[in-house]
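For reference, the structure is listed below as structure tokens.
The complex appears here without one of its protein chains, the remainder shown in place.
The letters A and B name the chains in turn, as written, and every chain counts its residues from 1.
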Amino acid sequence: MTNFDIAVIGGGLIGCATACYLAEAGASVVLLEGGQINQGASGQNAGSLHFQLEHRLIQNLDVQLRELEFYVGLAKLSIQDWLNIDDTLGCDTQMVIHGGLMVAETPEQASLLERKSAIERSQGLSVEILDGAEARRLAPYLAESVVAALHCPDEGHCNPRLLTPAFARKATSYGARIMTGTQVQAIDRNGSAWTVRIRKSSPEHSASDVAPKTIRCQMILNAAGAWAAEVAALANLHLPLFPIGLTMNVTEKVSPVITHLIQHVGRKLSLKQTDDGNLLIGGGWSSRLRQKQGVWQSQQAAELQLDSVVENLRTAADVVPLVKNLRLIRSWTGITCITADQLPVLGEVAKAPGFFVAAGGSGFTYGPTYARLMSELMLTGQSSYPLAPFSPARFAGLNAFMGQS
Amino acid sequence: MPRDLSGNIHRSAPVSLMVDQRPVQAFAGETLATALLAHGISAFNHTASGQPRGPYCNMGTCFECQVQIATAANTEFRWVQACMTTVREGMIINTGSALLKHPQMPGQAGSHSDETHN
Partner (left out) sequence: MKLTTELLIVGAGPAGMAAADTATSLGIAATVVDEHAERGGQFLRQPPTGFKMTNWLPGKTYQPAKKLLARSQQLRDVEWLQQATVAGIFPQHGGSSSEPRFRAVIDTEDGSRQISARSVLIASGCYDLPVIFPGWNTPGVMAAGGIQVFIKSQQFVPGERILLVGSHPLQLVIADQIIQAGGEVAGVLFAQKQSRALALFRQPMTLFQQANKFKQLIGTMARLRKAGVKVEFGRTLVKANGGHELHSVTVAPLDQQRRLIKDAATDISCDRLGVCFSFLTSSELARQMEADCVWNARRGGWLAHHDEWMASSVSGLFVAGEITGVAGSDVAMVEGKLAALGCALELGKLDATTAEQNARPLRQQLQQLHGFAELLSQLSWPGDDFFDQLMSDDSIVCKCEELSAGALRKLFTDNPNINRASSAKLLSRAGMGLCQGRYCHHSLTRLLAQLRGMQEQEVAGFTARFPGKPLSIAHLIESASPVKPE
């Protein structure tokens, strides 16, 4: 047995970043990751820092208004966290905030931009509507078909390949212990503490690193992303977190021409040019989760769908015509998680005191902020920004008959 | 360098190419890689940091032999692997320092590549 204050389950962005903040504050932390650091959605996503309301969130604009307002409020906090990120981590994460453009190609889409900008402005997000000509003055690479764009100067991108490993290194420097190739097999309540049984899923390189079989801790943070519901089940809890398979495409490198984060209000698109010069194209195109007799095969990568690749690239080329002249180097899939209401789950599960969750809800864009607020919540019982709207309490009914006595 | 010294081969029709704005003669059926090496061009392109690169595998796996095939006005181009491309009459090729900047913005005239491009 080995004792820690906190066990963090999941070596993605939220796990590594929260572990980092917790360890910095003096807690003894162990991070348990079944595969490699940054192997999941944290390393596979597009790296967008999108503070405008995304395409997926504005499908039900009226229904989710209140939740969306909190989201936009969080954005201002997050922008500050991103501006400080390289200092926080002591390295270059290729974070840039050069502004974002969410485009419209039809009048209906343009009016959707107007409606959402009202919400965004009310929460203090700096946004302005541009017509097609203005948009092309700002971004000459945009197609003639763009009739309007919502410009948010505070949007940008960061390199997902670099960010999470940087948090992992920082966490280690603060004394956090990171165990990769380590699967969680059981989570049990033991008096006032938790015991977490673990198993090495593969041989590790250090012969002297004898892995314990059981971790004992006061608090658990479930930051397992797409696998968060499975981890919750180990503690006999329900969490309405669902895996979704998405798709990314990357082109060959070209000299720098695209400075903005490009999104679309009416079609699935995200497009950016990385520091290295490649165009990274995504936006929510689905890949197919593997299943066996209706059971999601969670240890397998999602299956790439050719049609998703083709249509994603077609959308990109429609909006940024130079895309057509480029070669596709690589497509990949990633599995991220989505909650029942598309907003994050952040907080303690009332039925299981000491069991915290941080998952869902634009985990890359808000990841460092979620992590910082969660570390405050876990150590002091309060967070400097209200997380109540995102608390698992809204799904408390699911766990009325669950938990451990 | 000489194409062949054995006297064993009869090549077919000559093919005229334009390479880096200069005329080069090749033979029908040859690859661009052969034509360029025969013409004395050893560095076909360069890396992002400016290192010269030339053919390595000669069978389409390494991408070291990339060159541009350009339009008549030299404003648009596509990348090809020289070793996998058969010469055609009138082909316009850019190599080395004559390579055009990438990407080409629609409606903009091509400008020559500098050191920071692939």
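In this text, a contact is a pair of C-beta atoms (placed from the backbone, for glycine too) under 8 Å apart; a residue touches a chain by one contact, two chains touch by 3 or more.
On a predicted model such as this, the values are computed, not experimentally measured, just so you know.
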Touch criterion as defined above, residue of B:16, B:47 or B:71 at the omitted chain: B:47
Among the options A:326, A:343, A:357 or A:377, which residue touches the chain absent from this view? A:326
Tell me which residue among A:65, A:133, A:186 or A:310 touches the hidden chain in the full complex. A:310
Could you please point out the chain A residues that touch the chain left off the display? 11, 35-39, 43, 161-162, 165, 168-169, 178, 180-181, 202-205, 207, 250-252, 276, 278, 301, 303-306, 309-310, 313-314, 317, 323-332
Contact footprint on chain B, counting only the chain that is left out: 1-13, 27-31, 33-34, 37-38, 42-44, 47-49, 51-64, 66, 78, 83-84, 86
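Rule of thumb we're sticking to: only the chains that are shown with their structure count from here on.
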When the centre of a chain is set as the mean of its C-alpha atoms, what distance in Å lies between chain A and chain B? 44
Flag every residue of chain B that touches chain A in the complex, lowest number first. 48, 76, 78-79, 101-106, 113, 116-118
Contact residues on chain A for chain B in the complex? 140-141, 252-255, 257, 277, 321-322, 325-327
